[in-house]
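One structure follows; several queries about it will come next.
Yeah, one chain of the complex is gone here, protein chain that is, but the others are all in their spots.
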Amino acid sequence: MLLTDLRDHPVFGFADGCLRGIGQVVFQNNALTGAIILAALFVNSPIYGTIAIFGVVVSTATALFLQADKGLVRDGLFGFNGALVALALIAFTSEDFHYGAVPSVYLVVYIAFAAAMTTIVFSSLAALLGPVKVAPLTMPFVLVGWLFLFAVLKFHNIDAGPLAKPVSPSQYDPDFHYSLSTWYRGIGNAIGQIFFQDNWISGYLILFGIAVNSRISALMALVGANVAALVAVIYGAPEGAISDGLFGYNAALTAIALGGFFLVITLPAALYTLFGIVVSTWLWASVAIFLEPIGMPVLTSTFVIVTWLMLIGVGGFKALVPVPPDKAVTAEVNRRRYLETTPES
Amino acid sequence: MLLTDLRDHPVFGFADGCLRGIGQVVFQNNALTGAIILAALFVNSPIYGTIAIFGVVVSTATALFLQADKGLVRDGLFGFNGALVALALIAFTSEDFHYGAVPSVYLVVYIAFAAAMTTIVFSSLAALLGPVKVAPLTMPFVLVGWLFLFAVLKFHNIDAGPLAKPVSPSQYDPDFHYSLSTWYRGIGNAIGQIFFQDNWISGYLILFGIAVNSRISALMALVGANVAALVAVIYGAPEGAISDGLFGYNAALTAIALGGFFLVITLPAALYTLFGIVVSTWLWASVAIFLEPIGMPVLTSTFVIVTWLMLIGVGGFKALVPVPPDKAVTAEVNRRRYLETTPES
Partner (left out) sequence: MLLTDLRDHPVFGFADGCLRGIGQVVFQNNALTGAIILAALFVNSPIYGTIAIFGVVVSTATALFLQADKGLVRDGLFGFNGALVALALIAFTSEDFHYGAVPSVYLVVYIAFAAAMTTIVFSSLAALLGPVKVAPLTMPFVLVGWLFLFAVLKFHNIDAGPLAKPVSPSQYDPDFHYSLSTWYRGIGNAIGQIFFQDNWISGYLILFGIAVNSRISALMALVGANVAALVAVIYGAPEGAISDGLFGYNAALTAIALGGFFLVITLPAALYTLFGIVVSTWLWASVAIFLEPIGMPVLTSTFVIVTWLMLIGVGGFKALVPVPPDKAVTAEVNRRRYLETTPES
């Protein structure tokens, strides 16, 4: 009751929506999850923490200004792409990817426009995808991120360093051997890379934030990152790319999306999710190679492509039970509701 | 009355539809506007003027042969993409971009097929975009233009010179200083570049043609080109690209489309349009860099992408009043109708 009242308060309600926006990056409509993830960013770098807040505030405020649906704004759905695009524009214009750099005024204005643009693109993709009952996911961030990253390289007054971070497996030393740290760092980094955090401790903190809202989603993120590392090892991927979590961050997101959030967990759905994790792992390499000639990072495009392809046609498969975006709550609630409405199964 | 009768005459009606087709490139369903624009092309180069007529005639005749909707044919909606693709195929296969070259028979046949193809693609995009109530804009031209330009480079019997014109900001000297002529030539060239005219006087003539039908649209084109130049200067873009109007032609089209034609002009719509102009300016550079490895020009793709993204989801924003494509007349009429049907605002 009290909390519901707070959500109606203009300032607290806005802050609540922004925190949920941070949580929505990993499908968690929960302000506490958002706060823990923010803390995980600050642990790695106050620059990243601050810019994430800036991004989510600008994109959420844009939605309010344009009088978007209040329920969607409150649930943080106009915020998560803004936070991500702000993080990406810092990450890929800083000389030190790990820690980020304080942006110039030019870049801050540029990021504000990019964050506002994600709000507009979210609405467009929602309109386009409405008939097939699939969510825009992080595609607004990917599209706006690519478009704004390309241009940044050509303006004198935005001092873009070279893309300091390897963005494709071919940039890693193929002769480096796997070790135990490849694994535990790789898993943490995979979760961290969802938010561009090259810091495995931040990654585990983010995982904890997810678990606060949904144990199943946290488990799925772990399964996704682990299976991705395993597949990469079996197929002989370079150690550095696995250790940096590059194979895993798309797979972890695919795992959360298919594993309970947009599909009710059943045995066929679990196998379908596993299939999606493996495909996301391979196709991260694929998209990376496709983008290499123009020097662009993959961002979360692989996750979006695989998840869209696996959800759009799901109505044609009777073995699976989809949850429409506007009905999806948490993996736990989705499953409980399904069991309640299905007499005997 | 007399004019309406003329539109029913087979020959005059066809000519009228073709002239409107030229005008529709800049959203003006007006034969006089089309005639003035044609004159502006002939002022620069009779080759461009002639090929524009050829393109609009072929694509409009294709629509008649395939028995497309008569109202759309009359309003020139099947013609403007044909005119543009014909201009583009001359512009990018001529050694002298500025003046163009007389095409060979092979190239004329090729251009005829390309112009006819825009008619087919227009119908396809209209079908796809129907549910979201957004127009195909110049995407048929962009798609067909790219597809036909790529291929042209590989056939011996079409003597394609190297792409003589810089198509990306990185091809300009970064040390050249801005001057007054950067500005007044840049604005004229930006309007001219919509029709591939590297001639600022033609640009101002085209602007006059627009003003004949809609003062607001002409103003928007000016605002678009000016804001684009300003943004490019602030962000340190190369002088040559600004002076050649490359930053401005997409921005000018975005300005006309959002500023009154597909959105009723209100304060939020004006801000939304300004936002779209700035984003179009940056993203022209973005798309240019994306296309550089394959040596393709941007054409008006940036305008289409930005305008689509900003219109498709506009139904979700109550602060804006969209005008569906089949109801859009001119910025002036759109606003008057809106004020008449809205009791008090």
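Residue numbering begins at 1 within each chain, and the chains themselves are lettered A and B in the order written.
Just so we're on the same page, contacts are C-beta pairs under 8 Å (C-beta built on N, C-alpha and C of every residue); 3 or more make two chains touch, one makes a residue touch a chain.
From a predicted model like this one, the values you see are computed outputs, not experimental measurements.
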- Among A:Ile51, A:Leu137, A:Ala190 or A:Ala237, single out the residue that touches the unshown chain. A:Ala237
- Query: Of the residues listed, B:Val102, B:Ile234 or B:Ile294, which one is in contact with the missing chain?
  - Reply: B:Ile294
- Item | Touching the absent chain when the full complex is considered, from B:Val26, B:Leu125 or B:Ala229 | B:Leu125
- Residue among B:Ala116, B:Ala225 or B:Leu258 that touches the chain left out of view: B:Ala116
- Task: Could you list which residues of chain B touch the chain missing from the display?
- Result: 65-69, 106, 110, 113, 116-117, 120-128, 131, 143, 146-151, 153-158, 293-294
- Absent chain, residues of chain A that touch it: 131-132, 169-170, 174, 234-237, 268, 272, 275, 278-279, 282-283, 285-290, 292-293, 305, 308-320
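Keep this in mind: only the chains that are shown with their structure count from here on.
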- Note on the structure: Per the C-alpha centroid definition, the whole-Å distance linking chain A and chain B comes out as 36
